[in-house]
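Here the complex is missing one protein chain, while the rest keep their positions.
Which chain is which? They are A, B and C, in the order written, and residues in each are numbered from 1.
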Amino acid sequence: MNSVRILFFARLRETLPQAELEWPWASPGSVGDLKAQLRAQGDAWAALDGNILCAVNQTMVKLDAIVQPGDEVAFFPPVTGG
Amino acid sequence: MNSVRILFFARLRETLPQAELEWPWASPGSVGDLKAQLRAQGDAWAALDGNILCAVNQTMVKLDAIVQPGDEVAFFPPVTGG
Amino acid sequence: MAVRVQTNDFSVSDEYAALVHNNTADGAVVSFVGRMRDMNLGSTVHGLLLEHYPGMTEKALADLEDHARQRWALGHVSIIHRVGEFRAADQIVWVGVTSPHRGDAFAACEYIMDTLKTTAPFWKKELTKDGARWVDARDEDTQRAERWQ
Partner (left out) sequence: MAVRVQTNDFSVSDEYAALVHNNTADGAVVSFVGRMRDMNLGSTVHGLLLEHYPGMTEKALADLEDHARQRWALGHVSIIHRVGEFRAADQIVWVGVTSPHRGDAFAACEYIMDTLKTTAPFWKKELTKDGARWVDARDEDTQRAERWQ
């Protein structure tokens, strides 16, 4: 496995060019690195700049958390359920 | 009206010689005075010495509250409902 | 709504339905049910007698509702306290509160229960294998009630 699966939800899902994607990821790196790579694709990805939360393998993490190849990574706005 | 109606509840009701009574009360005086008069009837009334609550006309009051002739006065242990 | 003191049982389902009937303003509904436990202070309790001060109980519960309404933004409030004889798992008390705000609903419901425990004239007598005994008031209940003052 040399990629990660990325999911977006809610406003991000509607705003970004893709709702989900596979992203090349051959070795461990931080959530912050991954987010920066996505953002570097262009201004269509500017929605990632705001207050965005991240979950790795369905657990909420901070930007310095490590993403392994094969992980499921999700980006989404602050949650509003309940 | 020159008396008050007195009620006892729970442990007091079972322990004292009477569960309720009319007591001569011709002019205003404190709950503490009334309680002392009842207690002065003898050791059968010693249960009044403990931690006893009082309500005058069905509102909880302190010992310095004034009792008027005609009032309904109740003495009872700390409550344990709910 | 209303406060009620009664010997007969109440239906949680009916009480909940009454709280939310025609109510589209309140997003939060918090309810408390107090039930008879089968254990207390180490002895097995097989029955409970609940005595009250008729008249004052209704007044004390109505006062609780009034005080809660002065303090929080509440929609509907209902308080039911049963008296008489109980067996294990019987329902004793119901407090239901609705509010536009979750925090208000939780606070008001807990305030009503905590304050009821120290100000409403109900007394429990437990029936155990060693006989009947009046339940003593607990310091913890006094402390919980004082948090709201």
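Throughout what follows, contacts are C-beta pairs under 8 Å (C-beta built on N, C-alpha and C of every residue); 3 or more make two chains touch, one makes a residue touch a chain.
Bear in mind that the values here come from a model prediction, so they are computed numbers and not experimental data.
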Missing chain: touched chains present in the view: A, C
Residue in contact with the excluded chain [from A:2, A:27 or A:80]: A:80
Residue, one of C:30, C:68, C:83 or C:120, that touches the chain absent here: C:30
In subunit C, positions touching the absent partner: 12-13, 16, 20, 23-39, 88-89, 100, 102-103, 105-106, 109-110, 113, 144
Residue ranges of subunit A at the interface with the undisplayed chain: 7, 9-11, 13, 55, 58-60, 74, 76-82
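By definition in this document, only the chains that are shown with their structure count from here on.
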Interchain centroid distance [CA atoms averaged], subunit A/subunit B, Å: 72
Intercentroid distance (Cα basis), subunit C paired with subunit A, Å: 48
Whole-Å gap separating subunit B and subunit C, where each centre is the average of the chain's CA atoms: 26
Multi-partner residues of subunit A (at least 2 other chains): none
